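Below is one structure, written out as structure tokens, with a few remarks after it.
Just one protein chain is left out here, and the rest sit where they should.
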Amino acid sequence: MRTLTYVEAIREAHGQLLAADPRVFLVGQGLWSPWYAGGSLENLDREFGRERVLDTPISENAVTGMAVGAALAGMRPIVFHPRLDFLLLAMDPVINQAANWSYLFAGQASVPVVIRAVMNRGGEQGAQHSQALHAMFMHVPGLKTVMPATPADAKGLLLAAVEDPNPVLYIDDRWLYSQTGPVPEETYRTPIGEAAIRRTGRDVTIVGISWMAAQALKAAEMLAAEDIDAEVIDLRSLKPWDQARVLESARKTGRVIIADPGWRTAGASAEIAATVAAEAFHDLHAPVERVTLPDTPAPTSRAEEQAYYPRPEAIVEAAWKTLGRRVGAAA
Amino acid sequence: MRTLTYVEAIREAHGQLLAADPRVFLVGQGLWSPWYAGGSLENLDREFGRERVLDTPISENAVTGMAVGAALAGMRPIVFHPRLDFLLLAMDPVINQAANWSYLFAGQASVPVVIRAVMNRGGEQGAQHSQALHAMFMHVPGLKTVMPATPADAKGLLLAAVEDPNPVLYIDDRWLYSQTGPVPEETYRTPIGEAAIRRTGRDVTIVGISWMAAQALKAAEMLAAEDIDAEVIDLRSLKPWDQARVLESARKTGRVIIADPGWRTAGASAEIAATVAAEAFHDLHAPVERVTLPDTPAPTSRAEEQAYYPRPEAIVEAAWKTLGRRVGAAA
Amino acid sequence: MLRIRRAEETIAGMSESGEARCPCHLSIGQEAIPAGVCAALNPGDTVWSGHRSHGHYLARGGSLEGLFAEVLGKTTGCSGGRGGSMHLIAPEQGILGTVPIVAGTIPLAAGAALAYKLRGEQRVAVAFFGDGALEEGSVHETLNLAALYKLPLVFICENNLYSSHLHWSERRVADNLHQAGAFHSVRGERVDGNQVEDVYDAARQAVARARSGDGPSFLECRTFRWRGHVGASSDQDVGVQRRGELAQWLERDPIRRAEERLAMNLAVYSAEIDQEIGRALAAARSGRVPDAQRLAEHVCAR
Partner (left out) sequence: MLRIRRAEETIAGMSESGEARCPCHLSIGQEAIPAGVCAALNPGDTVWSGHRSHGHYLARGGSLEGLFAEVLGKTTGCSGGRGGSMHLIAPEQGILGTVPIVAGTIPLAAGAALAYKLRGEQRVAVAFFGDGALEEGSVHETLNLAALYKLPLVFICENNLYSSHLHWSERRVADNLHQAGAFHSVRGERVDGNQVEDVYDAARQAVARARSGDGPSFLECRTFRWRGHVGASSDQDVGVQRRGELAQWLERDPIRRAEERLAMNLAVYSAEIDQEIGRALAAARSGRVPDAQRLAEHVCAR
């Protein structure tokens, strides 16, 4: 199979969607810029015309609401936000409107909109340009949230999201853009709500989300060198999330680590940890560990950034903890 | 001591703050209305003048931002939102700005603003006028969140919130407005971050938040009738929350229920359950139970509303579960 | 108009008696606006509105039984008993949704207009909202987008001078809402919202412009609500002091004025309308209330 980068896979999925379905259109900020969307939408405006690839004023609320309304009028819009932070200006259309709509009208209408927002952080951008806010959306009924970690899922989840009759928040991470992997040329769907087991193992389960799923694989390699056999689950969908697969693994290994790119308190990791701790209560040999951001805004300076974003080593240490080994006491 | 209702206590706290501190002012929607704020701000405009009690246009974003800016310029504003749902239009000033400000500037400035938002639901108001969104704010570093369940705390937490140099989200629940309790006449502070043990017990710990703390007490009565001795903790502050007190009780009883007025997935209950399950791992006799809203928007019709909002019976059932009794098999 | 008036009086009664429990915002006194605007629309056009939307729903062809049943929380309600008075829908009639977040449906209406434009359809979207909605920034964002993309969108502002308990002068400096779109190059006009022909004429032109690709228009329709902000009582009853304008606006009753112009007594339709309302209400009353088991349904579509 071909190998593509994560960003190429996103770009390809957009192109195939636009080519295949006249209901699909893109709207949001940066769509006509050569650099704004990090190459993920490169030249789509030239290929499909600026009517269907619509770069907009800085009006997050109205632009997102417009996408919601277009979806209600039969289109399949993808509304693009170059950063998750900007979505905070569009919470009304996303939450009050899109997420509630189907329920409010007892299923007579639904909102097939994809809200794509980029996790775009590091590089000393600071607290207002780094926020990983996925957990807020995970909390909201009526909204689905997906967070691909591989090129194949970056494509497959976008195709699935556009096909889904519900509002889906699609979050891609700039740090993954250069990651490579096999990506089928044809269209296919990564099922929303299904996690992927990236590595089977017996000793400890690592549930990774987005960028942290990639770090989990690195951690698993490091653990393997110490004869610790880690199972790595890439969650892929945050809402709904694949409880069955996670719980099965948790019951098998009895030791679970959640690796989440967001803040700790009341984050995605809390939900998964709480569920695992309750549902696999009798099978756990150790408390569930959470590897997350600390509960602080993002700093800028390099030293603080390096301490802020968890690395594979933090997952390795968490694994040692679940195994009752002293941290730092490597084999 | 005098007895006041919850709403009288809120009203009194506002009055005392306005009387004592010229930096305090109120701004938001409904402040000049005889009914909008449910009596919680009654006649404050007449008493303190409409300059310091400022009813505003329907501009949640700018009004909240104005309060943030006034706080940065030395005032102690309380910005009022008659519903939590409306705060979704003010996420930028609350999260991007206020919560990040102190961190961004390394403590050179902080934002002593109180954002008061009312949990105002039931009565067939439906999905856009019922949302309990506290967990979203609990997730955000730099923001404190308090949720009083008694008249005394309704007053004490507002006074503490205004005195705090940080942005504090103060959430009161309309369903508690007629609740009565002793309230000191003088000013006092309920420490932010400190839970209250409302009932000591040995068999099971119920951690209640806001309205659900009141339901927890009712559940404890019902359990007492079956010789189950429940400890009831009123969390009072959601961020920071009183881990020490909750964990101490969890270790003592070995059985814990979280009763949260919000949604289940990635909610406040998830954080508390995950923490208890990890930190009291060896002391728990049963999985932590969570009594929450189901993961659906709010319905309107009475039958659905009654099924939607958890009642004390749901807490009683959860207690049975932690005790290994069959649900429905009452003593 | 008379049908809207009578229907809302019926809802007022249901609300007063406690039979209807959901919050009901009545547009009694403002009926000429929905009537005039909707008369200017074609079958494929769509309307969007806010909390005070019974009139829009009925003028656009929503069924009376569906409205009453919705207000009573029955499964036969137009929103399946999930919305109550503030959330109405009737996709077949082109009523794509009314919801109470102030200004919430304005960007949505623009989205529908964008859909029509992208598909090359000659359809028009109409956003109804109150004077208070102009205080939400999203409206100004939408005005710009609508002008920029020449959307087939008509903004209908029902300026009843009050937003809840606040008079316009407590919320802005100038009484100039028809100019709301000027900065963004959206054509604006002020009409007497209690004169149904005036509303119709202005709406017809705005809709024609939208349909022919000339972009959005903004109509300020001046009117007044007779009842309180919510429920059946008057403002007075709930302690809100208005400025004594009510008496003068009662004089401008849109129904009586239409009668005068038509030189006929609309009361001749009263009996028929009342019968229709009676039947619809009876049918609504006999509808089923939802049972608690369906609580988890329709969170997501399949």
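A, B and C label the chains in the order they appear, each numbered from 1.
Just so we're on the same page, a residue touches a chain if its C-beta (ideal position, glycine included) is under 8 Å from a C-beta of that chain, and two chains touch if they have at least 3 such contacts.
Not measured: the values here are computed from a predicted model.
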Problem set entry | Residue, one of B:Leu4, B:Leu18, B:Leu41 or B:Ala67, that touches the chain absent here | B:Ala67
Exercise. Out of B:Lys144, B:Arg198 or B:Arg255, which touches the unshown chain?
Worked result: B:Lys144
Seminar exercise, completed: Given C:Leu58, C:Val126, C:Val139 or C:Ala203, the residue that touches the chain left out of view is C:Val139
Seminar exercise, completed: Contacting the left-out chain: of A:Asn61, A:Asn166, A:Ser237 or A:Thr322, that is A:Asn61
Exercise. For chain B, which residues reach the chain that was dropped from this view?
Worked result: 22, 25, 51-52, 54, 56-57, 59, 61-75, 77, 92-93, 96-97, 101-110, 141-142, 144, 165-166
Problem set entry | Residue ranges of chain C at the interface with the undisplayed chain | 135-141, 144, 147-148, 171-174, 176, 179-180, 182-185
Problem set entry | Contacts of chain A with the absent chain, listed as residue ranges | 30, 32-36, 55-62, 85-86, 89, 123-129, 294-297, 299-304, 306-308
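Note that only the chains that are shown with their structure count from here on.
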Exercise. Would you say B-C or A-C is joined by more C-beta pairs in contact?
Worked result: A-C
Seminar exercise, completed: Per the C-alpha centroid definition, the whole-Å distance linking chain A and chain B comes out as 30
Exercise. At what distance in angstrom does the C-alpha mean of chain C lie from that of chain A?
Worked result: 40
Problem set entry | Whole-Å separation of chain centres (CA-atom averages), chain B against chain C | 35
Exercise. Which parts of chain B, given as residue numbers and ranges, touch two or more other chains?
Worked result: 61, 85, 89, 126-128, 295-297, 299
Problem set entry | Shared-contact residues (touching 2 or more other chains) in chain C | 81-83, 87, 99, 101, 104, 137, 299
